[in-house]
Every structure is written in structure tokens, then in C-alpha cells.
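Of the protein chains in this complex, one is absent; all others appear in place.
And then chain A:
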């Protein structure tokens, strides 16, 4: 069962309702699992127009559902799994305002990853984009991350669509890792990482993280450092610093890890599956950036202070 992943450009709420509500109703009639994730402003309108047809529909405000792209993918995966044998139909509108360029890039990547993560799920997703307020950059992303467009009741083929691997490569090429001079450095000598953990834990608390967040960061750092020791080329090391928003840990080695652009984004089936480690790291911290080049492989972990 293939995925149907369509973008829908609208300018007024009424247009959204005219297209989305009959589509949602169709899902209810077909006994699909119907989910509505829209911004709070549109939620009540969708609910009102659906009326009694919406009694089995699940509603989530976008502001709550779209906080962290990798966690949102995990949550959608949970919905798809729980719904089986029914398929899922989701009206899915991410949040695009108040983001740093980095965050916007990761949410665009997320839209692209949907095509791989749910490729064989039979799910249908309709993603509304409010053209009246969204910057052109976001609309451009939408064109490159959705294989189809919805216009009224019609579905149009989208020639601008880019395969998620290519889109991911594009995102990765935008990553610039500049390290401030005041970053503290520790070398990583072996997979006995007790001292590195103690150091990161102490600095994390010193930079204002609470103990649970600090512990979680330590777990993530440990995993990335273990990978560097196992697969990287010495010297391996860790830098830590903070800016006005985040605490940042970067683990580097001298090797060249040409990672698949989908690595660690897609939820594994279980802890036994390859990729469980990096996927968990992505879940545990706010943002992971990975960059491999002539000077080595660098994995940067961001945690909001």
C-alpha cells in the first residue's frame, strides 16, 4: 500500500475547509483512522464543519505536535502502528513561524522523510500551506517534498518533487559548523568514557541545564563518542560551549564518514535494529548536525538551555 502525500496551497481558511473537510469525511466513511493536526486557529473551524462526523477523529494542535521533527516522526509512526489494520488519513499542518534557519531546514527535511518513513503504510497525508503568510522559501520546500498537489478535489502530479535522499543531501550541504574560540576541548582516548561523561555532565549543569536534561545529553554524547572510537580515526575529541540559546557538544574524529542522508532519522522497529543508536541520539537532544569533510567527521548536538 503506497503512501499518498500531498501539499495543498491555500490563502483563506474557507479554501482549506472546502478541500480538507470532504476529504476527511471520506476517510471516516471508509473506516480509516482520521487524524487532524492543524494550528489552533483552524482547529475549531474544522471541528465545527465536520460536525458529528468528527466524533471518532483525533485532533492535535500543531503547536503541540510539531516540536521536534524526529519525535514527530516517531509519534506518527506510533499512530500508524496503533491503527493497524486500519490505515491513517492525516490532515497535517506543521508550524513554520518563530524558527531559526536551522530549524526550518530540519522541518523541511522532516516533510521529505515522510515519503520514506511511511512509503508502504497506505497512509494518506494532506499538508496545508497558508500561502498568504508563509515565506516563499517554505513554499519552495513544500514543492520539493511532496510528490503530489491537491487542488480542490483534484490531485496534480508535482514535477519539482525531489527524492528524500537528494533532499537530505541538500540539507546537509547547508550545514556550516563554526566553532567559537572559547569552546572547551577534551580528547577521547578509548571507549571507557567515564571521564568524558563526568566532564560533560558537570559542564552541562554549569551551563544551566537541569539534571534530567544534562543526563540525557550525557547519554547522547556517550553514544556519538563510542561510534567515533569504534569507526573513526584518531585523534578523537569533544568540544563543548554555549551560545545565547543552546548548549552545544561536538564530537569529531579524523575519519570521513559518508553517512547515508537518511541515517538515524527513520524510527527503527526495535533496539535490535541498526541505526537505533543514532536515531535515539536524535530523539534525546534538540538537534543533531552531522558533517563529514576533508578535515574529519563532526557530530554536533544542540540542547536548549
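Basically, contacts are C-beta pairs under 8 Å (C-beta built on N, C-alpha and C of every residue); 3 or more make two chains touch, one makes a residue touch a chain; residues count from 1.
Simple rule for what comes next: contacts and distances are computed from a predicted model.
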UniProt protein name of the chain not shown, from "Imidazole glycerol phosphate synthase subunit HisH", "Outer membrane lipoprotein carrier protein LolA", "STAS domain-containing protein" or "ABC transporter permease subunit": "STAS domain-containing protein"
Contact partner of the left-out chain, one of A:104, A:216 or A:263: A:216
Option from A:61, A:170 or A:268 whose C-beta touches the chain left out: A:268
Among A:191, A:243, A:260 or A:295, residue touching the chain not depicted: A:191
Footprint left on chain A by the chain that the document does not show: 74, 78, 190-194, 197, 212, 215-216, 218-219, 222-223, 226, 229-230, 268, 270-272, 276-277, 279-281, 283-284
